Structures are given as C-alpha cells and as structure tokens.
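Excluded from the complex is one protein chain; the other protein chains are retained at their positions.
After this line comes subunit A, so read on.
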C-alpha cells in the first residue's frame, strides 16, 4: 500500500495545544523543549486521541551563527547628495486594485497618526537603548554598553562621523593591537578565537538557562550581564572590521555590516540578536508585555507606539527613500494589506528609489544598490514582517541587479531594472491572476454554492468573473474576528449583484453542508503542499474536508516557497493583542480592559496559520491546476532559475 496517500484517511485534525499559560516565574524557557504545552501535562492529557500528534516541540534555539549564514542583508550606506528629498511628489503606490486595498489616505493625512513630541523624546533618551539623534544631518550615537558594540560602531560609522565615548576608542586601540598580533600568526589566533567563542557560547547557554526571561525593553543591567558573554565572539567579529578600517577600504566593512543585519526571520527569543537588531533598527518598537510563551520567538510590539516617532523622522531620515518610507509606514498602520497589494507597493517603492538612485563615486552600482535595497528591506521588515511573496520578489530584484553587466551605463541599468520590476508585477502578479481566474472559473458550475474565507483578491476576481459569465451561483463569505475583512469583500460583491451569505467562522460547520466548493486565497504555499494563509483557513479547510467538499486554493506561483513548515508556531506573525481583547460594538463589555497588567494572562493574536496539504484538493496557480503534491515540482522546475522569466 502506498502509505502516503493512504494515510490521508487516517489523519485527524491535528490536536495542538497552544500554551496560553503563564510561565511560573522561576522556570527558564529553554527547558521546555520536550513537554509541549507548558502545563506539565500527563501523557493521557496531552494526547486525547490515539492518533493525535505528538506534543509540540519547540524548535531548538538558534545559535547566533545560524543567522549569519543565510541571506545577509546589507546596511544603509551614506546617502548620495544627489538624491532628491522631495517627499511632496505624488508617489503612486499599489496601483493594483488600489481602491480596495489601499484604504484610507496616505499616512501623512491618516487620522491615526499624531505627532507626539513627548513620546518621541522619551523614547530617544531612554536609558539602555540605542537612540539615533539626527542633528544637522550628522549622526551621533550613544551606546550604553560600549564594549559590546565595537563591531557596530566600527561598521555603522558613516564617513566623517566622530565616535563618542572615551572608553570606546580605548577599546578600539586594544583591538587594533590585538589585530596586529593576529595578523602575524593568524592560525593560532584563529584557533584561540574559536575556542573562546565556543566557551562563550556554552556560557551564554548556561547563563540564559538560569535567567528568567524578562520581556520588555532591555535594562542597562541586563546589557552588562550579557556583556561578558558577548565579548569573545565579538572580538572575533571585530578583527576584520578593524583591519579594514586600517586599509580604508569599504569592502570588508560592508561584509561585516551584512553580518549584523537581522535575519528576516530572526528568532526573537534570542536575546543577543534581538539586542543587536534593535540597535540598528530605524523603527523603534516597544515590545509588548505578557507575551505568549510559545510564540516568544516572534516579534511582538506594542501597537501604535512607533508611528509618531517614525513620522517625525520623515523629513530627516537619510538612508531611507521617501517612497520606501511611505510604504513602510503604511504597512505599519495596516493601510496596505493583502499579499499582492503589499508586494506591489513594495516593488513600486523600490522602483521609485531606483529612479532616484545614482551610484556614489568609486562604487559599483551592483553592490551599492543591492546594499541599499537590503536596507530598505530591513526597514520594511521592521514595519511589518515580510511575507514570503515579498521575499521572493526581493530575491528576484536582487538577482536582476546582480546579473546586470558591470559595463552597463548607470542610466541603462536603472532603466533595465525598472522594466524588470514592471515585468515582475505584470507577469507574476497581474497576468498570473488572470490565468488563475480563467482556470478557476471552469470549476464553477451553475447552482454551485461557493464558500470563501476572509478577503482574497484573486478569489474576488474569480467570483466577479464567473458572475460576468452569467453563471448562477451563490457565495458564502465566512469572516473572522478581529479583521473582519470579509465585510469589505461582501460589500463589493453585493455591489456587483451577486447573491451572498455572510457568516462568521463560528458557524462554519452549520453552513458547510450547503456548500459545493471552497475557494480560498493563500499567503504562501510551501513545498510540502502546506498552505500558509490567514488564520482560520485551516479551520475552514478541515471542516470542508470533513464534509467532503473540495477545497481550491488560488495562489500565484510567485508565492511558492521551497521551505517546509509543519506547524503555525515556528514562523508566524503576531498581531495586536489589544484588538482581540475588545468586543466589537460593546464598549460596556470590557472584561479584559486591564489585561496587560494581569501577570498571568497573555493574549495571542495570530495572523497566519498553516493548512496541511491533506485538506487541500487543488491548488490553482498560473501554471494550471495542480494537486498540492506538485508544488515542489513547480518550485524546482520554475524557480531554481531565480530569474523566473
């Protein structure tokens, strides 16, 4: 028997217990790798059915070096004076169905943004936090723990900026002498550095294990405790940078900077890396308190604290192109949502910035532009974690930049990149959607009842097109809190004259028996056929599966990714927990009003979830209708060539 296919029948909806539980204050986090839910569940309790999944295991803590290996993103480079700073010019963002997705106005006029002077200054001068004060274009930095920041300071320093702090320079001298000796007999020194690094890693692991996890902003004392641990590997890191400083070349510093840039999927329970990332972050986010234990590796911030701060920087921030900045802010406020809209907005912003780009003297366009795009990307990542589709688009763009012949004149290179971006948007998103719609419509028959969840742009197009073709069908829109974006879809469909039913996900099992097809969008499809989509999708799919109703996932092929994900825990996005604590339209019902001050309560607002491929009947992509098992073929055959075209 073929076990893979046959196993479909046996699979039950996976029993998963999410740890909505407080860690007892003494318990260290990493000890909980085996037991699954933190509540020390007895075996019978944790596996209610015989065929349920083994308890969730937390992925092993990533060592710092893991993050360095993949996708090093470079860092802002001193801006060229030629760049225009006219933010008043109208930047077209997200022309793709803009009326639907780019709700509200630009962030400048958005009512949710207030310039709060007090808050900004407080944030800027709060102790123990890296702050960047922009005074007359020059950047000066205050570092709380100077010794641990050697690399950063050596790296981050734009030309002509003086270092502050005496201790810092002293330490640097020490490092210089160190590096000299290292130069003479590298092999021995290297060995020593390696040993030290290993020892330090051990010590760090031990230290972290014994420390209770403290959430919130890092206290100065905290920085000191980690300093000792941090030092040896830092020294290793520092060596090349110091050497390069002596040489006066930019190349090595660049490399080092790349090392420092946070990995897009950084593990946020890794405190060292979080600290590091925070120091270089443009967006200052205060971390949310009372975070759910199981999801500590994901970033979660207090919502609404960053905007005023960022807004104030709009006119000053050097390395960021205004178009990019604008898009970033709109991500932050949630003005742009939906995978395609976000991706298109990002690409348009990059296009703007490429138009305004000019290569600084003695630099090559290929390298410098890649670094610049990298800095934009990390900024956007700070505003809102990048989606997989955006990652693919960025990969595409960087590949195009890398493939540019170095002899090409700058203007031509820029023009080529702009057409590349336009082509990506046209072929991979807009045309792909058209093809998907063509395919999907063949699966809609007269008399069908189609169910959709949330609001997917492709599904909307499919429904509208099928209606245009005169097919007689009914739509059930299943919505879920807190976003309720199905309402917007409902409104648009009703305006076109479709007959709709609107319900919440709570009623899914009731409504499912009258449904004949389930059409869903996806944020990404991973190479084991897993569908990564809006939270609630898995629920809808499983109910449909139980009712033997085919589930059709509509997803453009640029959202496919070769990664494999088995649960929604490892990689996900956390939304604002405050939103789910409120009851819509009932101000008087406020049982959770003071939830953040309650020690033993955490709220979890997950944005995405993962649907195993067993529950998916078909994936409709621009390459046709394929079973979920064929996703790796498409990834392998059409995406190994990163050009994709």
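Everything that follows uses one rule, which is that a residue touches a chain if its C-beta (ideal position, glycine included) is under 8 Å from a C-beta of that chain, and two chains touch if they have at least 3 such contacts; residues count from 1.
Following the convention adopted for this analysis, contacts and distances are computed from a predicted model.
Trainee: Can you work out the missing subunit's protein name as recorded in UniProt? Choose among "Cyclin-like domain-containing protein", "60S ribosome subunit biogenesis protein NIP7 homolog", "Translation initiation factor eIF2B subunit alpha" or "[RNA-polymerase]-subunit kinase".
Mentor: "Translation initiation factor eIF2B subunit alpha"
Trainee: For the full complex, which residue in A:199, A:445 or A:491 touches the chain that was left out?
Mentor: The missing chain is touched by A:445.
Trainee: Please give every residue of subunit A in contact with the chain that is not shown.
Mentor: Listed in rising order, the touching residues are 1-2, 4-6, 8-9, 443, 445-447, 517, 550, 552, 617-618, 623-627, 629-630, 633-634, 637-638.
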